[in-house]
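For this depiction, one protein chain was excluded, whereas all remaining protein chains were kept in their positions.
== subunit A ==
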Amino acid sequence: MAIRFILLVNKQGQTRLAQYYEYLTLEERRALEGEIVRKCLARTEQQCSFVEHRNYKIVYRRYASLFFLVGVDNDEVCPSVLLNELAILEFIHLVVETMDRHFRNVCELDIMFHLETAHFMLEEMVMNGCIVETSKTNILTPIQLMDKAS
């Protein structure tokens, strides 16, 4: 059930944000991102928003030109507590809604120009591979305070 990575990739396959919750080398990341994007781009809108890749299950969602991908553990060590893909899918939307509230109508450029802010949001929402905060107010308050202070 642990989240292994969160990726934002545009439809040209360019990474726009990458947060890993386990250590992968630069080469491994590069390869993984390439493979996943290729896989997800090949899928149609009607198909499931879930893809298996190696030992990951990838839940993805497309917003305009940007893909939000979340990689989750796919090992069946404990079959009674498998992941809830639909919940992850909604979590992605929560991330986007949170970004939208902060950036007001978020777009790809907002994330590119404020990469650190986007990362800070994710830091509030996901820790140790778990979803730990889902209240937009709680997520954004520290970030807004920080902006204010600086």
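Keep this in mind: a residue touches a chain if its C-beta (ideal position, glycine included) is under 8 Å from a C-beta of that chain, and two chains touch if they have at least 3 such contacts; residues count from 1.
Convention: contacts and distances are computed from a predicted model.
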Protein name (UniProt record) of the chain left out of view, among "Sorting nexin-3", "Tetratricopeptide repeat domain 14", "AP-4 complex subunit epsilon" or "Probable D-lactate dehydrogenase, mitochondrial"
"AP-4 complex subunit epsilon"
Touch rule applied to subunit A and the missing chain gives residues 1, 10-15, 17-19, 23, 26, 29-30, 33, 43, 45-52, 54-55, 61-66, 78, 80-82, 84-87, 89-91, 93-94, 96-97, 99-110, 112-117, 119-120, 123, 127-128, 130-138, 141-142, 144-150
